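For this view, one protein chain was removed and the others were kept in their places.
Entry: chain A
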Amino acid sequence: MARINDVGGTVGFGAVDTADDPAPFHADWEARVVGLFNALRAEGLFNTNEFRDAIESMPPAEYLTTSYYERWFEAIRALLERKGVIEPGELDD
């Protein structure tokens, strides 16, 4: 079964916003998330395929309402919980 990330050819996402980004990241936390991904992968906590799977198995409603790097963050959180590095809920306020 196709997962929500498999959007190729689907209809209804509207026009492409072709505007260029002034900088690679819109906020500092986005750069930190990419750094966390690279660092934790380098430390062997997960590999790229596990990471992609974690993003692509997000519930559709969550996938479609989160930004690109929020999905990265949620995937890292899910993997760290699955591997017992952090406890579920440990990141909550």
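The criterion applied here is as follows: a contact is a pair of C-beta atoms (placed from the backbone, for glycine too) under 8 Å apart; a residue touches a chain by one contact, two chains touch by 3 or more; residues count from 1.
As a convention for this text, contacts and distances are computed from a predicted model.
Between the listed names "Simple sugar transport system permease protein", "Acetolactate synthase", "Carbohydrate ABC transporter ATP-binding protein, CUT1 family" or "nitrile hydratase", the UniProt record for the complex's undisplayed chain reads "nitrile hydratase".
Within chain A, the residues in touch with the undisplayed chain are 5-21, 24-25, 27-29, 31-36, 38-40, 42-43, 45, 48-49, 52, 55-56, 64-68, 70, 73, 76-77, 80, 85-86, 90-91, 93.
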